[in-house]
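I have a structure I would like to understand better, so I am pasting it below and will then ask my questions one at a time.
Removed from the display is one protein chain of the complex; every other protein chain stays in position.
Going by the order they are written in, the chains are A, B and C; count residues from 1 in each one.
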């Protein structure tokens, strides 16, 4: 397989297609994201970014085309397998378990292996330690026993990110990490992403906040009507006339 | 179970820092002492009753407690409401009877085996029921009872058909009150095993995964929880325990009839009891069974000559679903909290409410995906695809 | 912590509430009245069998009225304690449990419908109570090994059609119906009647061309009717209760099927039967264990009393219930006791050894409680249901072949 000879390529899609009621939300999208980078996926509203996300993470079964991770076909795998394969994701409208405490939210992501592990207490010391470490990292450690439904939206976004990190994925897909969050928290999320990237995590971020996208990402893919129309370094993409056209609808 | 001291120490940082626990504390001995008293009351029950009838009613309530707790392994942990658990009850009961009749097995061996057979039968049922999320589970759960009713009525050579099946008594020559006493303890023992299992699952990683499914299945799956396998496992545990409760009932009661073993109403009682007591709590279904079971027995004895009990069950179920879907325990707790000395800021909120709220927040933020929140929808559509 | 406390509190509350409830239903039920013979019975006053259940209730009430007018049992006034079992087996058991253990009745009478008789008879047996019942006619009732059970009617279900079978088989070969279609509800009583006849006719050389069975809750009979019609059977036998017979007949008429002989159990004796099938009743045959016109002295009394109380002549269910009362009363008066305990054993022994005069004639039982008699055959003749067989007691000539419906 030729893909395997290019180690730089982590996640890629080939002619990925999904339609809803006759409308093609993702239309033969072929994109390759590079490992170790912060990739951004931008595009106007309704351009199919979230559907693309859902197809990649297995939440939706694509009609045709394939998704490859490190050269291996993962198309149509159930989401939990994709997650276990090393791709973590957040949701556009941040999803956490509101009636669990912050700590419990993280403990869900601990993966049992084997039956004994399955029935072992979820509040096992090692896992708790790890979870507390992550809460410290996202700055929520003082709230570990609060119910997640009661903390602020921005804090929930941080919690969700911590939850994704709990299983130590190589590639992290964030759907609008800055959406609906106040500017100071945006900064915190941004610096976290940068830190994690420095530790070797690959990121794929869907975002509307251009300031964040441009300052954060190494590589930008512009999406319109279900397919990529341009890609490259942020500065290059910014100048691309097709991008302006797509955004302004000229 | 939350660690209270952690809460006390750590809360207090954030602006909106709420606490999982309320403010007041109870002396440390009250819990074990309360439990000991309750256990003693249950164990002494057969000695305290004034006559054999009340004892037999106690056996019935104990069997209800078993079924409601068994139901809750699925309905409580994962939030998947099965209206058809009577199917497993009936299968367990008939299985026990048929094994004794055809293989002349020792009654309790037959009982044990019958539960395991139900476990095996449930595997394909569970796989089919859990193919499509939500709706199909409900449809399959009800259909399963209805189909078994038909089969057990029609397959006369094997099941005795509409004429029913007689299960020989495991303890012959006992006076009826003694028979009741033994079975009261047997049901209580079965219940104890279930509660112990519940306790182990509740604090396990498996249990954490199940509860995550109840809260937000997509999210749980995205975090790597193998949701289908977990749901199936919970379903199997639930079905097997229900079957054992049914088998025990068969040994106690003696006469099986398809119409009454595979009755929708029995399944409805399980749901009502578990929900009323509260499915998030270890003892919730048990409390629900004691309350509803006793009330049912009393109502039927006193006002049996009308269909009022059906109306009563319906209204109660409606009220529980509409006004206290988490059961009386949280509802009573909320009341207690309101009356209590300290106001707490806990808001109980579900994943979807949160999503709504977040959607609003995001909209204010300005940049919600214009395709009408296709993120949420995409995944909803995914449900129908039955991965 | 609060959560725990909340939990503990509500749990304790629930527990104590239920203890209260339990003790509430266990208050002294007898009210200390020693001059009363309290008789417990559970009946399906609601549910699938509520109509016949209410008939049985009226029969019991008529009997109580009659006994009390004559000064009661052993000089004590008779009272009934009736519980509703909603036609449910689990209920009937709890009811008898409550009647015997909680209400401490002196005697029990049987419930309605064979499927409820067996579980309730077991309760009575295990409390050592005499169990005379008006409805459990199917053979399996008597195969359970009950020693305290007696069926208070002339014949068990399998023998209901004996006179009809005798008559058909006595006809010359070329006049007999040659082919028979049988459809029966999957109910012990209905099946026993129909299969009793079916087996006798088969042994007699008739061909059974359709043999269908349907569960009690069936309402769509079109395909059963289609099958019967396609077979072109000369004779149709229905092991039916009430509504299923009506449905089968309507469906058969929709297919324009015209048999030479049509026999249905139970339904044709129902007063609404004629209107329900569009008044095309002529020639339909049914067995009955009772006729209001029977000449036995106590029957004349019963019919009169029943008319006075309810305004209509009694039907079979009412009569069987009344007979139950008569049987128990005979034993009580002869033995001289009516209470729980050792007395019940003596009542049982007495009934095994003696014959009782009743409104359906003299009854006696074999060791398992089977009555040793036969049923009459009635038929709609000139728009009214009349006894036609056996010939010597018949009120009209047996109509064969049956006119079109």
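In this section, a residue touches a chain if its C-beta (ideal position, glycine included) is under 8 Å from a C-beta of that chain, and two chains touch if they have at least 3 such contacts.
In the analysis below, contacts and distances are computed from a predicted model.
Trainee: Identify the UniProt protein name of the omitted chain, choosing among "NrfD/PsrC family molybdoenzyme membrane anchor subunit", "NADH-quinone oxidoreductase subunit H", "Branched-chain amino acid ABC transporter permease" or "Cytochrome C".
Mentor: Options "NrfD/PsrC family molybdoenzyme membrane anchor subunit", "NADH-quinone oxidoreductase subunit H", "Branched-chain amino acid ABC transporter permease" or "Cytochrome C" narrow down to "Branched-chain amino acid ABC transporter permease" for the missing chain.
Trainee: Among B:37, B:109, B:310 or B:335, which residue is in touch with the absent chain?
Mentor: Here the residue in touch with the unshown chain is B:310.
Trainee: For the chain left off this view, which of C:151, C:242, C:264 or C:380 is in contact with it?
Mentor: In the full complex, the listed residue that touches the missing chain is C:242.
Trainee: Kindly state which of the options B:72, B:96, B:153 or B:242 is in contact with the chain not pictured.
Mentor: Within the whole complex, the residue contacting the unshown chain is B:153.
Trainee: Residues on subunit C that touch the omitted chain in the whole complex?
Mentor: 46-48, 50-51, 87, 186, 212-215, 217-220, 222-224, 226-227, 229-230, 242-243, 246-247, 250-251, 253-256, 275-276, 278, 280
Trainee: For subunit B, which residues touch the unseen chain?
Mentor: 79-81, 83, 127-129, 131-132, 134-136, 138-140, 142-144, 146-147, 150-151, 153-154, 216, 264-265, 268, 271, 275, 306-315, 317-318, 321-322, 325, 350-353, 355-356, 370-374, 376-377, 381, 384-386
The rule we apply is simple: only the chains that are shown with their structure count from here on.
Trainee: Starting from the defined contact criterion, work out which chains touch subunit A and subunit C both, please.
Mentor: Where subunit A and subunit C share a partner, that partner set is B.
Trainee: Based on mean C-alpha positions, I'd like to know which chain lies farthest from subunit A.
Mentor: C
Trainee: Counting C-beta pairs in contact, which two chains come out on top?
Mentor: Most contacting pair of chains: A-B.
Trainee: Find the most central chain, measuring centrality by the gap between its CA centroid and the centroid of all protein CA atoms shown.
Mentor: B
Trainee: Please work out the Cα centroid separation of subunit A and subunit C, and write it as a whole number of Å.
Mentor: Distance between chain centres, rounded to whole Å: 72 Å.
Trainee: Determine the centre-to-centre distance between subunit A and subunit B, using the mean Cα coordinates as centres, and give it in whole Å.
Mentor: Distance between chain centres, rounded to whole Å: 37 Å.
Trainee: Where in subunit B do residues touch two or more of the other chains?
Mentor: If we look for residues of subunit B contacting two or more partner chains, we find 2, 21.
Trainee: Taking each residue of subunit C in turn, which ones touch at least two of the other chains?
Mentor: If we look for residues of subunit C contacting two or more partner chains, we find none.
Trainee: Contact residues on subunit B for subunit C in the complex?
Mentor: 2, 4, 21-26, 30-31, 34, 38, 41, 49-54, 56-58, 60-61, 150, 153-154, 156, 161-164, 166, 175-177, 179, 253-255, 257, 259-260, 277, 281, 283, 287, 290-291, 294-295, 297-298, 300-302, 304-307, 328-330, 332-333, 336-337, 340, 344
Trainee: What residues of subunit B sit close enough to touch subunit A in their complex?
Mentor: 2-3, 6-7, 10-21, 200-201, 203-209, 211-212, 215-216, 218-228, 345-351, 353-355, 357-359, 361-371, 373-379, 381-382, 385, 387
Trainee: Which residues of subunit C touch subunit B in their complex?
Mentor: Contacts found on subunit C: 1-15, 17-19, 21-26, 45-46, 83-86, 88-91, 93-95, 97-98, 100-102, 115, 118-119, 122-123, 126-127, 138, 140, 144, 185-188, 213, 215-217.
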